[in-house]
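All protein chains of the complex are present and in place, except for one that has been dropped.
The chains carry the letters A and B, assigned in the order they are written, with residues numbered from 1 in each.
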Amino acid sequence: MTATTHSAKAAKAGAGRRAAKPGRSNATKRANRYGWAFMAPFAILFVFVFILPIIWAIYSSFFRQVATGGGAYGGGELVNQFVGVENFIYVITSQDFWAGVGRVVVYTVIQVPIMIIIALVLAMIIDSLVVKHIGGFRLGYFLPYAIPGMVASIIWVYLYNGQISPLVKGLAALGVNVDFFNDNIILGSMANITTWTFTGYNMIIFLAALQAIPHDLYEAARIDGANGWQIATKIKLPNVRSAALLAMLLSIVGTIQLFNEPQIMQTSDPGISKSYTPMMMAMNTSQGTITPSGDGPANAIAIVMALIAGILAMIYAFAERKVNQE
Amino acid sequence: MVSNRKRFMAGLATISALCIALAGCGGESSGGDAASDGPIEITYMHRLPDSDGMVLVNDIVARWNEEHPDIHVTATKFDGNAADMKQKLERDVKSGNAPDLAQMGYSEIPEVYVKDMLMDVTEYASQYEDDFASGPYSLMQVDGKTFGLPQDTGPLVYFYNKAEFDSLGISVPQTKDELIAAAKTAAAQGKYIMSYQADEVGNMFSGLAGASGGWYSVEDGEWVVDTETAGSAAVADVYQQLLDAGAATTNPRWDPSFDASLQDGSLIGTIAAAWEAPLFIDSSGGTGSGDWQVAQIGDWFENDGKTGPDGGSGVVVLKGCEHPAEAMEFLDWFNTQVADLVSQGLVVAASTEPATTPDSWAEFFGGQDVMAEFATANENMGDFTYMPGYSAVDAAMKETAAKAVDGSATVADIFSVAQTTSVDALKNLNLPVKE
Partner (left out) sequence: MSKAARARRRADRIREKHENDLPRSMRPNAMVKTITVVILVVALIYFLFPIYWAIIACTKTPSQLTGSNGLWFAVGLADLPDAIADNYTTLLGWTRGNFWRWVLNSLLYSGISALIGTVVSVMAGYATAKFAFRGRGLAMAVIMGCMLMPASLLTIPQYSIFHALHLTNTMLAIIIPCSVSPFGFFLGRVYAQTSVPDELIEAARIDGAGEARIFFTIVLRLLAPAMVTIFLFMFVQTWNNFLLPLMMISSDELKPVTLGLYGMVSLSTFNDRGALMMGALLGVLPVIVLFLGLQRYWQAGLAAGAVKG
């Protein structure tokens, strides 16, 4: 590339900018072309993996599999019958469904803030550098995240088990008899599994946000005579707020889909119903352990639940904006 | 050097895995294009344990393939539970790439038949009928058609620790009153001769109640549902009394707490399905080995000396199978490999040869010929027909059963929940129910 072409192009670009109208339309064209070009690989995959299946799910939620052949076995054949919004009416009027939604909401309201606060506190302690050799702590807290949710649930179910767990046995030896499967405690037992798995992950995110705070901010605060506590609350907290709000939103989305923990705990406690959470209800409906069963009713459950999640997320986002404005 | 070679091997494995993936594109089963001179291809999906020390399914199949060059069988183990497998097969059948043969629980067969997953093989099955006990064979029949051949059975029997019984001065009870009295005697000493297993009620309670009469029947093309039979009432009565008196353990069967109750010697008697024997031995961890015995269940549930079925499964021929005659030929051979199937922990449905009791079982059960005892129970088993949609009934029963443990429901509620869920499930499938 020679200097002449170089400067010529620069001049051209400069001219384009000055002549506002054609330049903007050129820029728009370019934005459209390259924007979509960069978007394309993701978009194509996304259509295959999300859009088409969702359309299929919505479509099938208007159908139910029924026997029409007559006789006790319906002629040994089920047909997909259009049932209108019957599946949705079933979901909306199902007590089991709303009981499940209630459990998930309670779970979310309790578990998410606790997890976020623990993660935040640990991150701030580690960031404060009060203690040396933090690497080991950081890794130790993070390790559970690497363990698949299913395996984590299995490990904890064993640790809740009165016959296997050194925890329960130890407490019993101290005269404290805990039944982690007790109806009043079981939700907490599940929340503990989620907290154990994801606290470290959230902590790492907060830690990253804390470490990204420019050090001259601390300098300035120090000159102004701020103490450690003030620096933590006035500088550090505001700077991790956006990270915390994001982590919160993601955790809410995650807990709404609560499935692994109750599903695995069911093996030790048959009292956990097949519709304990909406996700469990949907999976069990599609597998036929809840009647009416099949893809139609299962997809209807999923769609109603996704709508509820959407509304909750919107409320959350709205509240967040309100808080941010103040 | 070593690491280089390792890296090379890993690379090789990666490439070969990719090749398999690409070759697998055509994933279709049952050799549609098995040309006139090639062997016929049969695929078989099972969920047998195939664990350490057993004769692996693939090894049994390999023997068949060696002896039958014209019919080549490929067996696949499904890594999931029965419900997962049923769901996968349903999709596979719909999309036309299902295996030819698949393992299916007896209670699931009416359900998958209604879902149009099974192939009617009545014409091929009758020649093999004599190879199997008549009870299990009839469970492979729905709506007057036969869909495969039975593999194993689960007659309910009674396991008990004879040495412990002797020291308590009790023997295997013969009547309901004797049972409850003995249970109370034992409980006073911190021992339990019965267990209430909330996670197994769908199989065990239906079986126990079914010993005196079934729940489901078809009259004039309509379902007649009665899960609250005299047998059910008797089962409810016995277990309610045991629970109220604190004379039965309440640990779920597949929870480690059940194993622990065996290992600490507190559980010294329980009703169990015959196929539980090897698992029971595992669970006990050797506690009381040599002292245990198998007995027939007494006349505890107005069962009049009969017993009922708990689980067990057969192998069905799925829709889309192109060579049902050959598939059935293999199936008959496979399901009569008695010794191999016994090694998988099955109480076989085949009647071609007597199953010998494996040494490890005999050792645990004090030298008893437990297989003979199971065979007696097998012959003594009442008929029990399942209805389509039974999985939902099973789930609802379990949930209620768990509530009965803490007193928020009664044992009798299990059977009334079964009634309403049964009727709902049939109606949701649009099948006629006689009210």
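The rule we apply is simple: a residue touches a chain if its C-beta (ideal position, glycine included) is under 8 Å from a C-beta of that chain, and two chains touch if they have at least 3 such contacts.
What you are looking at is a predicted structure, and each value in this text was computed from that prediction instead of being measured.
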Omitted chain - touching chains that are shown: A, B
Full-complex contact with the absent chain, from B:R47, B:K176, B:K306 or B:K319: B:R47
Option from A:V85, A:A146 or A:A220 whose C-beta touches the chain left out: A:A146
Subunit A, residues in touch with the chain not shown (by the definition above): 1, 5-6, 9-10, 13, 28, 30-39, 41-43, 45-46, 48-54, 56-57, 60, 118, 121-122, 125-126, 128-132, 135-137, 139-152, 154-156, 158-159, 163-167, 169, 196, 199-200, 204-209, 211-212, 215, 218, 222, 227-228, 231, 239-240, 242-243, 245-246, 250, 253, 256-257, 259, 264, 267, 279, 282-283, 286, 295, 298-299, 302, 305-306, 309-310, 313
Chain not shown, touching residues in subunit B: 10, 13-14, 17-18, 20-22, 24-27, 45, 47, 49-53, 56, 58, 76-81, 84, 88, 91-92, 95, 97, 199, 254, 256, 259-260, 263, 279, 282-287
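Criterion: only the chains that are shown with their structure count from here on.
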Touch list for subunit A against partner subunit B, complex: 64-68, 70-74, 76-78, 81, 158, 161-164, 183, 267-271, 273-274, 284, 286-293
Subunit A partner contacts - residues on subunit B that touch it in the complex: 83-84, 86-87, 110-111, 113-116, 118, 142-143, 198-199, 218, 221-223, 252, 254-257, 259-260, 388-389, 391-392, 394-395, 398-399, 401-403, 405-406, 421, 424-425, 428-432
